[in-house]
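Input: a single structure, listed below in structure tokens.
One protein chain is absent from this view; the other protein chains keep their places.
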Amino acid sequence: MLRKITAAKLDQLFEAISGKQTLYIPTDREDGAAEFRKYESGMKLSNALNTVRSAKDFFFPQTENLVAFKMEGKKIEVKDIRKECEDFVIFGVRACDARSFDILDKVYLVDPVDSFYKNRRDHGTVVTMACTRPAETCFCTAFGINPTMPGGDVTAFPVGDGFFFMANTEKGEKFLADIDDLLEDGDLSRLADVQENTRNILKKLPLANLSTDSFGGDKLNELFNSDKWAGLSESCIGCGTCTFVCPTCQCYDIKDFNTGDGIVRFRCWDSCMYSDFTQMAHGNPRVSQLERFRQRFMHKLVYIPANNNGEFGCVGCGRCLQKCPISMNIVKVMKALEVK
Amino acid sequence: MQEAMIKRAKELLADGTVDRVMGWKKGEFSYDHTPAVFTSAQELDENFVCDDFTSANLSKYLVKETVRDGKILAFLKPCDTYSFNQLVKEYRIDREKVYVIGIPGGPKLDIEKIRAKGITGILNIRNENYTLKIETIYGVSEMPFYEAIGVKCESCKSKKHVVYDELIGEDGEVLDSNRFDMVEKLENMTSQERYDFWRSELSKCIRCNACRTVCPACTCEKCVFENPDSGIENKAAADSFEENMFHIIRAFHVAGRCTDCGECSRVCPENIPLHLLNRKFIKDINSLYGTYQAGENTTDKAPLNEYKMDDCEASIVHERGAE
Amino acid sequence: MNTNDTLIPLLGIVTDIRQDTPDVKTFRVVAPEGGKVFEHMPGQCAMLSIPGVGEAMFSITSSPTNTEFMEFSIKKCGCLTNWLHQMDVGQMITIRGPYGNAFPVETELKGKNLLFVAGGIGLAPLRSVINYVRDNRSNYGNVRIVYGSRSKNDLVDYQEIIDEWMKDEGIEVNLTIDNPQEGWDGHVGFVPDYVKELNPSTDSTVLVCGPPVMIKFTLAGLKELGFEETQVYTTMELRMKCGVGKCGRCNIGDKYVCKDGPVFRYDELSELPDEY
Amino acid sequence: MQVNNNNEFQPLIVAFCCNWCSYAGADLSGTNRLNYPTNVKIIRVPCSCRVNPMFILRAFQRGADGVILCGCHPGDCHYTSGNYFTRRRMTLLFSMLDFLGIERDRTRVEWVSAAEGAKFAATMNEFTEAVRKLGPNRRLEDLRCRKQ
Partner (left out) sequence: MQRIGVFVCHCGTNIAATVDVKAVAEALGHEPGVVISQDYQYMCSESGQYLIKDAVKEHSLTGIVVCSCSPRMHENTFRKAAAAAGLNPYLVEIANIREQCSWIHKEIATATEKAIILGRAAVAKVHLNAPLTAGESPVVKRALVIGGGIAGIQTALDIAEAGFEVDIVEKEPTIGGKMAQIDKTFPTLDCAACILTPKMVECAQNDKITIHSFSEIADVKGFVGNFTVTIKKKARFVDETKCTGCGLCTEKCPMKKVPNEFNMGLDNRTAVYIPFAQAVPKVAAIDPDYCLMLKNGKCGVCSKVCSVGAIDYKQTDKFVEEKYGAIVVATGFNPIKIDKYEEFAYNQSPDVVTSLELERLMNAAGPNGGTLLRPSDKKHPHTIVFVQCVGSRCDDENGKPYCSKICCMYTAKHAMLIREKYPDTEVYVFYIDVRTPGKNFDEFYRRAVEQYGVHYIKGMVGKVTPKSDGKLDVQAADLLANEQLHIDADMVVLAAAIEPDKSARPLATMLTTQMDTNDFFTEAHPKLRPVESATAGIFLSGACQGPKDIPETVAQASAAAAKAIGLLCKNSITCNPCVASSDELMCNGCSSCEKVCPYGAITYIDKEFRMPDKTTRIRRVASVNPAVCQGCGACTVACPSGAMDLSGFSNSQIMAEVDAICK
């Protein structure tokens, strides 16, 4: 059974949730872009399709401290600085970002489990938001994502005057139970209309027919050795924009910082586009931007499917299409490498 | 314009003057063009584009391109010619290996400005008498051309090409721009206000390094931020200090060398007005040491590499400004 | 939090440091409370670190049959290894692992004749296997070791080779150095050539480790001698940070060296893109 | 930042002094027993022009509350021109720090000759007091380095 909240009560809802745990919602910034922010009274839910940074930050933050060391003479003391994460809610995650959590899970929750990631995952409740107004840069459907049924612990479906909620997990049911007094029963037929409408728009999207047929774990060598990479990568400037806005990019670096009082070992996002990503004391297996560029797309379109039963490492959110400084992106790569 | 460029490029390829052409390649949509090197007439005909969205500065690519053999044709907008000159001056580009065709500049548009109006599902954009007709899957939208101009073109410093082998179209003049207005506005704020402003801006930084990698002045063989021995190597701003430091050092390293091409702000995925930091240095240099435009020529000494006996003291910073 | 996380390292104390060659030292590591920090299988690696200096993956040189300590033979080549080379006995280090797969000593290699081919510091990972085999001698057939280095001084574990391996029955040790040297009456020449010269019988399983060039030519030579790719194992080294296949940098194609490797059978490796 | 026994804020001042003039000037103020606060810690550099903006930022990162750079008077540089470059670099750097909202009184350049022991001491007294008034550096510190 679906429960509904009217748009007028949304503020009340946010107040209720944020009263108990930290709530993050996408909200509009002064520059017009949207970002997830910790909810404070008066904050408005953004109408934007997506945030600049993806929701992966909540489970895999850009930097996080792993462990601390105290050094004295020849002695080292290891300090476990992990703390149990507090419960939090991310409200308004789109289908693409929601899928990205599955992809991250396959990296971080497989043995040996990454306790830092798992800690956040265990304590986070994901409330997804069904899409109604996809952009031309959207191509999640190419990866089998249904933006009208985005998953997560709870799904919110926008319908004209409010939102329907559907619990998908136990955590989601608890979430809804906690706010039940704000909810009312909804008219289900409205939802079907909205979903149908979205489905019709999705069909009209310019990237609706993007095909993944030419990709997958079994295409490894032919794709790796394709002669298209040189042309595709020639204008890549080697920044990390695509990787940092990408909801599924999960590579990290581990570094030590000397605070003057001891060493803090932290990890931070890294980008396979960077020239020092694979730099070793002696030599570098990927010296050219071509190799680095290829790695990123091979990873998403070949290596991840090879290790995950064919599931791709891209969710079609379109962020890299919007943010690449030189407008090179996975769609252009896929179209160039496509076997027609 | 685009046709004239293609025509001329084909001629220069055909007569052997150049063996490559640096330009922009058509994208998936009407606005996402990519800098590209063309080597044949066919490629030029099929993919070469020059329109309201070809705002990327091509000059930095020539650092890499001129290491190769042969000569390359580069289409440079007026602002790009300054970057080009600066790179020639710093021995980063071999001038002999580039055939420069100056093309008229912007204003170029920024798709983000259109998106910020809530326009989405964009299929096609047409400029009709400086009104943009934007065809989307949700219907046709309109907006004034000038509201979609990219940050880097909002206050153009010059329509003049400072270097070229030939021109397509007319050469323009150095403009009396209002480019320091925002810097001045910030200068007039209180220290706390400025601090708050920059904290809210710089805390958005995701350290993607796009501003640095795109910057034509940032061509170091190895950036200090990537050099473990530099003492300031960092990959992600782990602390607000590092956010500040990265942007201070980035701007300081290009102080007196930055031509104000605006690429840093154009590419910033978080829309941080990074050009303001560069402009602050330019403004200070102009007012304290005399007007200086990096890239204007290849001979003037950079302001940080020279001095006058009667330069002002650093205490001028303490003496002026609000509060 | 009471769960362990592999990224949070354990401590080890360096109890002995041996200068093997001018740029290789072997470090003996035990847990602060004594004994080994953890158990491992031959070919597996561990992440060693001096906090604030660096962390890097090293193969465990000692055999799992050694119950008292672990050893690491480390060549000086970067910031961390320089530091390790400068430290004194008694220094604590952090250690985590074991990482990666191992040579299939208990499966495919069991009962086989073994041919070890090593060059320079490449002996380090093989030493673990060799000593494992020596300690479980009955489980394996003939053992032959072909080991070479630039010069006599660059032969890692030379003393152990002479004092123990060469004296063992059923183990044939063939040493070679690149160029003639005073006081060396053994073979002179490159390892791949020496292997061909020795013409080992093709009924053995080969374990190769050394510089990429050596591996490449050894493999070509072995093929000439009639060996199949499926008979040859090697171990890889790439930049690693996490050690558990998550940080995303040590992959060759879809295989992560730290997790799926470092030991690869040659036929697996040749299916992967040439990116190492 | 440090706090003394009385829980008073004790600013940490890093002073970069050129070897030829200002460091000698500091020595002279010692020879003449001219007091200045212990808060000031001097780092000797060959010339003020050796001071990289990175060093100044580093000091703030690590907990300095004020950074002062002392060199020979303009025209007196042991290396003829080093301090002229310093003057431009630091003017621009300080202006940028000010632009970012970092309190401008946390940074200073002062010319102190080898003969100006008294000036050195007076400058350090005055600068320390100025920084003390500003309170701890909070706008350009690295929280990871903050003393517990």
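We just call them A, B, C and D in the order they show up, numbering each chain from 1.
We adopt the following convention: contacts are C-beta pairs under 8 Å (C-beta built on N, C-alpha and C of every residue); 3 or more make two chains touch, one makes a residue touch a chain.
If you're wondering where the values come from, they're calculated on a predicted model, not measured in any experiment.
The shown chains contacted by the absent chain are A, B, C, D, with contact judged over the whole complex. The chain not shown here is touched by just one of D:Leu97, D:Ala114 or D:Ala130, and that residue is D:Ala114.
Of the options B:Met1, B:Ala14 or B:Val67, the residue whose C-beta touches the omitted chain is B:Val67.
Interface with the hidden chain, as seen from subunit A, comprises residues 71-73, 258, 260-261, 283-284, 287-288. On the side of subunit C, the interface with the absent chain consists of residues 86-88, 91, using the contact rule stated above.
Residues 67, 90-92, 219-224, 227, 229-231, 253-254, 257, 301-302, 304-306 of subunit B touch the missing chain (whole complex, contact as defined above).
Just so it is clear, only the chains that are shown with their structure count from here on.
Between subunit B and subunit C, the centres computed from C-alpha atoms are 51 Å apart. Separating the centre of subunit A from that of subunit D, both taken as means of CA atoms, is a distance of 46 Å. For subunit C, the set of residues that touch two or more other chains comprises 79.
Residue positions 238 of subunit B each touch two or more of the other chains.
Put simply, subunit A touches subunit B in their complex at residues 29, 31-33, 35, 47, 49, 52-53, 62-63, 133-137, 201, 204-207, 231, 234-235, 237-241, 243-245, 253, 255, 257, 266, 268-271, 274-276, 321-323, 325-329, 331-332, 335. Across the interface of their complex, subunit A is touched by residues 1, 3-11, 50-56, 77-79, 81, 87-88, 90-94, 238-239, 241-242, 244-251, 253-254, 271-273, 275-276 of subunit C. Note for the complex: subunit A touches subunit D at residues 257, 259-261, 264.
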